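One protein chain omitted, others in place.
Let's turn to chain A:
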Amino acid sequence: MEGVNISTHPEVPGEPTHTTTALLETATATIQGFGPVNKIHQHLCAFHFYGHDMTRQVEAHHLCGHQNEEVRQCLIYDSPDADARLIGLEYIVSEELFLTLPDEEKRMWHSHEYEVKSGVLFMPGMPGPIQRQDLEKVCKTYGKVIHFWQVDKGDNLPLGLPHVMMALTRDGQLYENIAHDVEKRFGISFDKERENRAYMTGPAHGIHPLANGGGKGLKTVLREVDCKPVDSVPRVFV
C-alpha cells in the first residue's frame, strides 16, 4: 500500500499577487521588525500522521526557534519552498517540562526518540555531525503538533477543524514510498543516519506511557457553547 504523495498539490484559489501588493510588502518589510520570526534558526523535516489515523501521513517542514533552553516553537509547512503552505504548529519541550503537564494534557504530546534515532527526522542541508549535536537533545524531548490544513486530502484551503497529530514511534509505520521520496529529494539515507545516531538516548525516565495519545487515537470535535453574558464586558467602548 502506498502513502499519498502530495508534492503535486492543487492550487490555492485566487489571483497571483499584484505588483502593487508585492511592492507594498517590500516597503513594509523594510519598515517593520519581524522579531519573533527572526528567532527562527532551524529547519527540521519529519513526518506526522493524524491523531486518529496512522494511514494518513504528511511530510512536515518545521521552522523552529528557541523560547529558552527547554522550549521550542515551530511553524510547520508542507514543503521547504517559498510557496509552501503553513499547515500547522509544533511546540517542543524538555522531558522535565513534559513531566509537569497534567495527565490529560500529556496525551496530546508525542515522544521524539524513535524519529531521531531512526534518522527520519533530519535537518535538510546540514552536515551530519552538526545535526547530531542538536538532535541528541531533541531525542529526549516531547512535541505537541496541531495541523490546520489537510493537504494530504487535497484541500486547497485550510478547511474544517484542527487536528492533533502524532509522530512515528516504531519501524513499520512510515510508508516506504514516502520515505524513499524524501531520501531521494534531499540526497540522504535514513538507514545510514540511524547507524550514526545509535549512540543517542531518549528521555531519562523512558517514554511516558501517557504520551503518544496514551496509545489511543485522538480526534477533535466541535461543540457549540453559549457566549458569556454581556455584563462581563464594559458597555461603553472608548
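Assume a contact is a pair of C-beta atoms (placed from the backbone, for glycine too) under 8 Å apart; a residue touches a chain by one contact, two chains touch by 3 or more; residues count from 1.
The definition used in the following text is that contacts and distances are computed from a predicted model.
According to its UniProt record, the chain left out of view corresponds to "Oil body-associated protein 2B" among "Trafficking protein particle complex subunit", "Oil body-associated protein 2B", "DNA repair protein RAD51 homolog 3" or "Origin recognition complex subunit 4". What chain A contributes to its contact with the hidden chain is residues 1, 12-18, 20-21, 24, 27-28, 31-39, 51-55, 67, 71, 73, 75, 85-86, 88-89, 91, 93, 97, 101-102, 105, 107-108, 111, 144, 146, 148, 157-162, 164, 166, 169-173, 207, 211-228, 230, 232-235, 237-238.
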